[in-house]
Every structure is written in C-alpha cells, then in structure tokens.
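Here it is, the structure, as structure tokens.
Yeah, one chain of the complex is gone here, protein chain that is, but the others are all in their spots.
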Amino acid sequence: MSNSNFDGKLPPEFWDLASVKDVTIPKELSKPVVGYDFAKCDGAVDYDSLLTEYASSTGLQATFFGKAIEEVNKMINWKLDGELTEDDLKLQSEITIENWKPTPCTIFLSYTSNIVTAGTREIIRYLVQHKMVDCLVSTGGGIEEDFMKCMAPLVVGEFTLKGSELFDQAVFRNGNVLLSDGAYGRFENWFIPILDKMLEEEKEQGTLWTPSKLIHRMGKEINDPKSIYYWAYKNNIPVFSPGITDGAIGDHLFLHSFKHDGRTITLDVASDVRKITMLAIRSSNTAALCLGAGVSKHHVLNANAWRLGLDLCVLINTAQEFDGCDSGARPDEGVSWGKIKAGVHAVKLFSDVSLVLPLLVSQTFFKRQEEFSNKLCAE
Amino acid sequence: MSNSNFDGKLPPEFWDLASVKDVTIPKELSKPVVGYDFAKCDGAVDYDSLLTEYASSTGLQATFFGKAIEEVNKMINWKLDGELTEDDLKLQSEITIENWKPTPCTIFLSYTSNIVTAGTREIIRYLVQHKMVDCLVSTGGGIEEDFMKCMAPLVVGEFTLKGSELFDQAVFRNGNVLLSDGAYGRFENWFIPILDKMLEEEKEQGTLWTPSKLIHRMGKEINDPKSIYYWAYKNNIPVFSPGITDGAIGDHLFLHSFKHDGRTITLDVASDVRKITMLAIRSSNTAALCLGAGVSKHHVLNANAWRLGLDLCVLINTAQEFDGCDSGARPDEGVSWGKIKAGVHAVKLFSDVSLVLPLLVSQTFFKRQEEFSNKLCAE
Amino acid sequence: MSNSNFDGKLPPEFWDLASVKDVTIPKELSKPVVGYDFAKCDGAVDYDSLLTEYASSTGLQATFFGKAIEEVNKMINWKLDGELTEDDLKLQSEITIENWKPTPCTIFLSYTSNIVTAGTREIIRYLVQHKMVDCLVSTGGGIEEDFMKCMAPLVVGEFTLKGSELFDQAVFRNGNVLLSDGAYGRFENWFIPILDKMLEEEKEQGTLWTPSKLIHRMGKEINDPKSIYYWAYKNNIPVFSPGITDGAIGDHLFLHSFKHDGRTITLDVASDVRKITMLAIRSSNTAALCLGAGVSKHHVLNANAWRLGLDLCVLINTAQEFDGCDSGARPDEGVSWGKIKAGVHAVKLFSDVSLVLPLLVSQTFFKRQEEFSNKLCAE
Partner (left out) sequence: MSNSNFDGKLPPEFWDLASVKDVTIPKELSKPVVGYDFAKCDGAVDYDSLLTEYASSTGLQATFFGKAIEEVNKMINWKLDGELTEDDLKLQSEITIENWKPTPCTIFLSYTSNIVTAGTREIIRYLVQHKMVDCLVSTGGGIEEDFMKCMAPLVVGEFTLKGSELFDQAVFRNGNVLLSDGAYGRFENWFIPILDKMLEEEKEQGTLWTPSKLIHRMGKEINDPKSIYYWAYKNNIPVFSPGITDGAIGDHLFLHSFKHDGRTITLDVASDVRKITMLAIRSSNTAALCLGAGVSKHHVLNANAWRLGLDLCVLINTAQEFDGCDSGARPDEGVSWGKIKAGVHAVKLFSDVSLVLPLLVSQTFFKRQEEFSNKLCAE
C-alpha cells in the first residue's frame, strides 16, 4: 500500500507489514532503530559516529541526546554563519548591555548551582571564555561556588556520608561533592572588602547595584582565568541571577550590614529584569541551552515570552512533569505561554547533566572553536 | 535471645527468629507493619486512625506521612504550649519585622509556584489567615498567581493539551491547570497603577522597596479575604521572595519602566536577606514546612544555618538526590551545613504536595484552630 | 464570545477573558480549580468531600486521585449493577477457572512485591476476602511474603540502616520494612512438606502444577484468614504469577530438588497464560487496578490485548516514561497496542501506593461492602 507521508525514507519493509492508513506521522520517524556495532570497529571506536548517528537511531533518551546535538549545532550555525541586516542592528542598539556585540543568534545558557559545584563548571567556563554563548543565568550557588573554587579545591565524596560527622569536621556536602568551611572563610575575606568598596561607590557615585553588575564586578576582582565570571566580565557577557541572595552571597550581604550600621549595598533586581527582557526581544533570533531546571531555566524562558518564543531550545534535566512544577514541564508547556515558538523542535533530554554535557560540547561547540575565536574573540 | 535496645516494645517473636547481635537499631523500629483493617470497620472509616496510627505502621512513604504529622504537631505544640522567657523576648526585639509577635516556635512555610496555581492555595491561605505560620517564602509565580486568582478563575485541564492550540486561544498551561491570558490582562490593569504609586513614594518619601514590602503592599491593595497575601499583610506575616522578578511581576516591572523613561521602582533584595536571617537567628526555636523544593526551600534552610539549624523540619517534594541538586537533597545533607540541627528527626516525604497537604493539615493545624484563634488572632 | 464546546459548564468569566477560537477542548476542563476550605469546616473535616469533590478540583496529582476514585467506582457499578445476558454466560463458560462465577465486569488487581511487604497487604486481603476483585497478578515476592507474614511479623525500619550490620543480625531490608531471616526459616519448615506432597501428587496422579495452582494450594494449607491467598483459595479467585520462581518460592524449589535427586515439581507457566487470556477475552467487560508496575502490571494489560483492550483502567505507580520501560508507560501507550480500548479514561496516578490505596478503597469498595457481601459472598 502507498505511504506517501514518508518521502520514501522510511524502510518500505516496515510499512509493507502494516496496513497503514492516512494518519500523519512526522518524517523524523523514518529512522530505523540501530545501535553502534562494535563488531565492525577495526580496533578503534569512532566516537563521532557513536555520539551522533547511532545515538539518534538508538531510541529512548539516546534519541534525545542525538537531537540535542543537532539542535545545538543549529544554534551555532545560525550564530556563526548567519548575517545581520541593518534593521536588526538598529533594533539591537536598544539592548543596553555594555559593549554588546550582536550576532544573528543570541544563545542563553542557564544552569543550576550543582553544575558549578561539579566539574561541569570547567565546561561552562570554556563556553564563556570562547564567547560561545551570549547570556548566563544561574542561582546564587551557581555564582558563588565559581569564586570559591578559585580559592580552595572541592573534592569528590559520597552521597551517604553522615551529615553530623561532616558538620563536626566543618565539611559541607553538596550531593557527592564536599566543600570545606574554610572555603567560605576565604570567600568572606575576599568578598567583604569588595562590598566595602561597592557601598562606597553607591554612596559617593550613586551607583545602583544589580545582581548582573555585582557578578561582573566579582569577575573583575577575582582576576583568575579559571573563573567563569572572570571571562563573563572580560567578554561582556551578562550574567543574571534574580535570586542571587539565596546562598553565601546573601549571607555576606547580611554580615556586611553589621559593619555598616545595618545597611549594606542596595541590590536592585528590577533593572536586571528589564535588561534580560530587552536582550530577548531585540535579538534577531534566540536560543536556549538550559542545564538543570528551577529559577534559572524559567527565567530564560520567561524573558523569551516577550518575543513570542525561543527559536531553538534544549533542556537537560531530571525533573518530571507530573507534579505540575515548571521544572519538569515539557517544552510544549512553554509553547502554550509563547516562551517557545510553535513548531520549534525543542528537545528535552532526561539526564543528569554531568553525564552528557562534556559529550554534547565535544560534538558541537568544540568542533567550531577556531571559528568562534576568529570571529568573536578576535577584537 | 535478649534484645535490650528495644525496651520490650519490639514484638519478641520477631527477634526470637533472628540471631540478633549488638548493633544499635533505632527504637523507632519497634512498630510492627500493619495496615488499616477495613474488615473491622463498623460502617464508617475512622480517618483519624487511618491517617496517623496506620499510616506510620504501613511502611514505605506512608511511614513518612505519619512522621510528618507527628513532626508538624510538635511544631504546633511548641508554638502554642511553650513559654517565652524574658531573655528570649530581649533577643527577639532585634527582629525588625513590623508588629512582630514572637512565639516559642517560629514556623517557616515555603512553597513553589505550582502549589499556589493548584487548589492547595486555599490551604496555604487558611494557615496564614489563622496565624498558624510565621514566615512565608515562595518564588515569583507563588506570589502573583494568588492575586490573579482574585481576578479570574483557573480551571483544571490536562497535561496533554497541545501547546500551540492553547497559545492560539490565549490559554496558558501550568501542569494540568489552565490560566487565561485575560487573567494577566486584569492583573496588569490592577498592578501598574500600584507601581505608579509606589514609584511616587520612592521618589517623594525615599521608600526603599523590597520584595517583602512589595508583597505586603499588594496584599493590602487586593483587600480580598480569598488572598493569601491579604492575610499575610493583615497578620503581619512577612513574605520573602528573593527571585520575585522571575515571572509576571518581573514582566510588569519591565513594562512599567516604559511608562517612566526606563526606570521603574528600585527593588532591593539585600535588605530582605537581612530580615529573614535575623528572624531565624533571633527566634528561640525554628521549624520549617517546605512544600516543593528549589529556591523557596533552600532559602528557608539557608537562613537557618545562621542559627546552626532548624529544630524541626518537614520537607515534601518529589525531587531525588542523585543529580546533586539541593532540591532533592535528603535532610541529612542539610545537617552537614548546619541548616538542620543534628539529631532532629527531619522528615522527607516523597509525594506530590497536592495529594497529602490537605490530609496533613486536617490532622495537625486544623485540630488546634480554636487555640490558634484564641491565642494568636485575638488581639 | 461564544464557546459552544463547553455546554455552559465552564465558568463564563474564564472565557470572557480569552479570545478563544475554535479548538476543541475536552469537557472535563470545566472544573474551576478550588481547594478544600478548612475555614468553612464547622469543627470537623468532611473527608468524603475532601477526598472526592475537592481532590478532583485541586489540579496536579490530586486530580488524578479524584479520577481514580471515579474510575474505580465505575468498575464497581458495572460489576454490581450490570446484568449478564445469556450470550455472555455462554461465552463465559469457556473460562476454565474452577467455580468461576462471572459478573458483568471482571476486575483484575495487580500489585508488586512491596505492596505485600507493607501494610497495604491488609487492604489487598480485604478486597479478596469480600470478592471485590476477580483476578490477582503479582510477582514472587508478592506471593511468598503474605505467607511469611502469617508466621512472623515484619517491622518498620529505616531506608538508611546499614546493610552489613543488618546482614550480621540476619535481618533483611525491603525499603523501610525489615524481615527476619527466621521468617524464612519458618517458611521453609512449612513449605517443604507441602512440596513433598505436591511432588507425590504429580507422580501419582499426574497433576500438572502451575503457579496459579500452587498459590491456591498454599492458600488452602495456610488456612489463616489473615492471608490474601487463603481468601483467594476460598473465594475461587485465580492468582497468576508468571515469574513466581524469582524469590523465596524459587529458592525453595531449588532446595527441594536436593531432597529428591535433583527434581522438584514441574511448574508449568504455559497453562496459566492460557487461563488468564481466556479470562480476559471471555469476560463481558474488563477493568484493571494496577498497583506498582513491572511484570504484574504488564501481564494484566497484555492479557487484555486479546480482547482489544480493557474497558476501565487505573494505574498507580511512580515510574516515568522517559526511559521507554513499560513500567512508566502512559496508558496511551497501551492504547496503541490495543491493551486499553481507545476512548477509555484510563487514569495514571503518580504516587507511592502506600499513600493513596487506603484512601482510595475508603471512597470506593468500602462504601459498597454490604452489597458485595450480599451479592457475591452469600452463596
């Protein structure tokens, strides 16, 4: 029987078997399920084909890993190969981010605190260092731990270590990663004097501090190429963190207030929400790579509702939709809000980020590193 | 053989069977597993015993539901039956919350946005109306949807409704709950004039707005006893929301800025973190009931680290620990940070909140409603 | 604007707000979200309305709990209030289950091993004792632990007890429930002589044992009204367990073979699959209540594929669909296979069974107990 929906790509023997009627099935279905065949390897594994071709033909979450690679590569193609028109540039001049350099595709990267706690922080830093992304969004922990890591190492521990014993040792547990209380001590010694200066600038020059300004200032002060935010500062990549006070930064604002008669700096979140929203609505195209969920993911999607949706979107997290939390929402929930454009092949990959991010980057951004360097980092 | 660790409470026939050696097993183990016996009901179900006695003896998550009831009842006992000393009162005078009325146990209630989207909002409002809790923490959506619900109903839908079709109808999906875009329209008509007034007050009276002040102002303006935040305002219960700009409130701050040459109100998060931390460290005892996870849960725990830990703690969420996110952390991770005191029987119940919250309240706060009214709401 | 799809049931003020177009939204959407209002209770909670009316209007998983109650009540209505025709009876005579008494709706109840380990076992027993269900399916542990519980108590423990310490004490952990090795000892003393007799019957009378025959025999021998399978035997309710050898029963078949020159009884699974499939295809209507997932759930659905689908279906488990396992499949996956009829409002409730089963039974089967007794247990 005829099967005109499939452009001849679907294996005909599949359809010969079934009495297919006239239901429209998406063309993506035309991939036969096939895994990587180690028996055909001649001594070495071809990771490029294992991670792309076979991943997408394997089914289950491997399919979504394959799709995530495709979608991220589309982001990169748009960014590196697209062209901006004069009209684009006129609109983009309204984006009031210092030294903003528009490209045909603005890539938002969001991540939760644990991504920075873990070794995935080095991957984030790599992306920021090479100007591969345009805007960062994270929660308080995702900001402060990057700085602490410049001051003291974290170590791999166990999820099962006893809390009371760790507490007695002044060792804190974040999943299976351990931080020493001493890291907080060093952070305090470094951060409080910065706050002193910032408060002085607020009083004397009328500076209105916002989370994004604070983070760039911290990035400037840390002056360490191991830091994500050093590079964000250097490369004029804005970092938004509406809930920034929820963690050590908040703690130190609290402490700092005691040094100054109960008042630390003013930290205004209203200006920042204007900034990220303008960035979204004035970009020609926008793309999001959201690692983990919660506020950091939602903030990227919410900002893009004002442009009637992201053009490209990849979400990687372990959250489920059944409890109605935004964290676990399928991309299609975002479509109803206009956070993602209808028709976009938004990908949700269910995985712990640490398992897939390095592999994803190896098959996408890394392959175009030289072009990023030449085109965007050169000046 | 003898089994002195169990105080004779453990069924001796259990231990007769095993050659138990000298390992210390907690006394809680002494409950035989037994379910509710409907066959013994005489026509009617005794929900009180089903929900307490049998729950805790059933094993699996029912055990934790039973423990959550016990722990919340402990919070209430401490609060209603405890006494404050003069020293307590001296310390508590430092809590700079207007009209703060200390009790021997400060109860923090946190909840994610979806809890307010769903009908669980009525349960939260009930607790706030009767002064059963002392401090609220939520994210942006958990604030704004309470107000929208005063303006337009939400309806129960399906998780599977197609995003593009809903978008075409201007209907937004939150899990299986639907909001109309019109609710946003009404919210805008109501909120923008309030922001106008607030901006005027900022300019003329030098008011420094914070999320907690903004929320109380909104609660005052809505003037509707269906609202959680109307009651929070009325009852002087502070509401913290460090990431408040992540949602419709942020959107309207953005919109409002266009009415006023690019500047809306200043919204300072630094003052608020001082406020919640002081509340935690100056309370004689603290307890937390965290519904859902993310920033709202973490913010409560983080504030309590500064007093070396919560005295009582119940977490209800569906998040898992394996990805190292704070959302899914077991309470024992909080112990390592000093967010929860060592030795506290902190309960983590794995459940969608909508399934258990009404039942939990029916077996705890509701049973003491009259006392709450007499003791705390009378003045 | 007009909204003819909703029959006037949807609150008009919801739709006034949105510019609704011509998309068809199911009528179920017409419920406004509303939670239980404790403030309106006069001293006592009305659990009936809390668990039905409000549950279904709350959104999130509470909606599905409300739907599960509706669906199970439909099963009961069909069963108790329906009529069998002569044609039905003719077909049902092919069901070769001893003393089979057909009703207009055959209810399959499946459950995983942990449901029997926990106190939910008493709920299962209640349903079987009162002939409220027609066919049971479980895995090996779901069979054997019912018998062990007649011999020795299990106790509530902790998920975090150390395995090596428990092993040294000969205490086994099943989640947060503890079994003593002694229970296994008693089981052995009881079971091996039964196997001796069964082997003799096989040799002398040519009995071909199957899991369902073995379980009924065990139910007869235990002769204890606390046992699920005692009642299954008494009430001629078949129990299927294709993977029955995976657990203590398998272990004892292994042990028994050493008593008899390497051969224990023959345990044929082929006859049982014929039996359950005939039961499904010759019933007038079929319904399934599947507690937990895995083989026990799949076996019920698979059998019903041969009648082109269940007429009513409620699944309660915590499994997710993303890894493609049948356990986490949404009911709609079953529709593609013809395991569930298209158009059936199959409910998937995401919850630990221990939290919701007693409440579900209290609002469904329990309310009709007298009718079940009169109509089905009388003879």
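By letter and in written order, the chains are A, B and C; residue numbering begins at 1 in each of them.
Following the convention adopted for this analysis, a residue touches a chain if its C-beta (ideal position, glycine included) is under 8 Å from a C-beta of that chain, and two chains touch if they have at least 3 such contacts.
Since the structure is predicted, the reported quantities are computational estimates derived from the model, not experimental observations.
Across the whole complex, the hidden chain's contacts among the shown chains comprise A, B, C. In the complete complex, the residue from C:L166, C:V239, C:A287 or C:L349 that touches the missing chain is C:L166.
Set against the missing chain, the residues C:L50, C:V72, C:I95 or C:A118 yield one that touches it, C:A118.
Although one chain is not drawn, its touching partners on chain A can still be listed: residues 10-11, 13-21, 23, 25-26, 28-39, 41, 45, 47, 50, 54, 56-63, 65, 114, 117-123, 126, 129-130, 152-158, 161, 165-166, 168-171, 175-178, 180-183, 185-186, 350-356, 358-359, 361-362, 365-366, 369. Interface residues of chain B facing the missing partner chain: 59-61, 320, 322-324, 350. Annotation for chain C: contacts to the undisplayed chain at residues 112-114, 117-118, 139, 141, 159, 161-164, 166-167, 171-177, 208, 211, 242-247, 250-251, 253-254, 257, 262-274, 277, 292, 294-295, 298-299, 302, 305-306, 318-327, 329, 331-338, 340, 342-343, 352-354.
Note that in this section only the chains that are shown with their structure count from here on.
Closest chain to the protein centre (all Cα atoms averaged), using per-chain Cα means: B. Chain copies chain A and chain B are related through a rotation whose angle, from the C-alpha fit, is 180° to the nearest 5.
Rounded to a whole number, the gap between the C-alpha centres of chain B and chain C is 34 angstrom. In terms of their C-alpha centroids, the spacing between chain A and chain B amounts to 29 Å.
For chain B, the set of residues touching two or more other chains reads 114, 117-118, 161, 166, 171, 175-177, 352-354.
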